[in-house]
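Left out: one protein chain. Kept in place: all the others.
On to chain A.
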Amino acid sequence: METVEINLEEQFQARIDADISIEPKDWMPDAYRKTLIRQISQHAHSELVGMLPEGNWITRAPSLKRKSILLSKVQDEAGHGLYLYSAAETLGTTRDQMLADLHSGKAKYSSIFNYPTLSWADMGTVGWLVDGAAILNQVPLCRTSYGPYARAMVRVCKEESFHQRQGFEIMQTLCEGTPVQKEMAQEALNRWWWPTLMMFGPKDADSPNTAQSMNWRIKRFTNDELRQKFVDMMVPQAEFLGLTVPDPALKWNETKQGYDFGDVNWEEFWNVVKGNGMCNKDRLGARVKAHEEGAWVREAALAHAKKRAERAEAA
């Protein structure tokens, strides 16, 4: 029995190393399955909870065009949530189970969505920075070892890069606008810069699962590698906009051909992860409320479907 198990593990790792995608019916180590369920459902939950901070501005968007774009973006996010829940379900869990874990606080979602959206410029910043960070995380996932996840990410990334450009365009419009608008853009960047850097997760030294996830090719880059790429990509964009990145330690490093930057406030990060961010209670509360108040709707749909089926059978 032991020998068979080892062979399976070896065969599995050999497939991973040969970059052959793992499919739902393939054998996989339990820990691989669990890690993926955790990661994909967390990703799906982030899409779902991520509708709230942006949804907060739909009714107040400053022009009809911007309102349309925002609505369409939030709709895309709901769609991403659906793809990802489906991808996670191929691993043997259910959406009901995943949602129950979200609502009980057992499952996490991205820490970024626990920050409040306080001005219209936040819609630009969230699109530009937060979606920018998401893309850096997600593009490598288009080649992640688990097939259904990789394929979901291909679709997600196409729409996400569109959102990111829209976000940048909001920032550009603000920065080319009046001094009041420019100030609004800078103030939003000041609030979102550090929380966005936190999206890449703890430092490599404090990220015990990274090595295993890299071996399994679930992850393709470490947290710190992606964070560095992000800073290198965003600083020139901020300069182009005429905005200042709120980091006195930020400096171009000629030797490494990248930016040196200050350390993230990890105490704040862990506090937000633990539920003590500005909006953790509101975000989760809104999700739980929607789910509980929607229970009778879901029950009605089920009851009606059953009646229909019974009538069809009787006829």
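Keep in mind that, in the parts below, a contact is a pair of C-beta atoms (placed from the backbone, for glycine too) under 8 Å apart; a residue touches a chain by one contact, two chains touch by 3 or more; residues count from 1.
To be clear about the criterion, contacts and distances are computed from a predicted model.
Q: Of the options "Phenylacetate-CoA oxygenase subunit PaaC", "Sulfur dehydrogenase subunit SoxC", "Light-independent protochlorophyllide reductase subunit N" or "Electron transfer flavoprotein subunit alpha", which is the UniProt protein name for the chain that has been left out of view?
A: "Phenylacetate-CoA oxygenase subunit PaaC"
Q: Just one of A:211, A:290 or A:309 touches the chain that is missing; which is it?
A: Hidden-chain contact among the options goes to A:290.
Q: Among A:8, A:78 or A:211, which one touches the chain that has been omitted from the display?
A: A:78
Q: What residue numbers in chain A mark contact with the hidden partner chain?
A: Touch with the absent chain occurs at residues 48, 51-52, 55, 58-68, 71-72, 74-75, 78-79, 81-82, 85, 120, 170, 173-174, 177-178, 180-181, 286, 289-291, 293-301, 303-304, 307.
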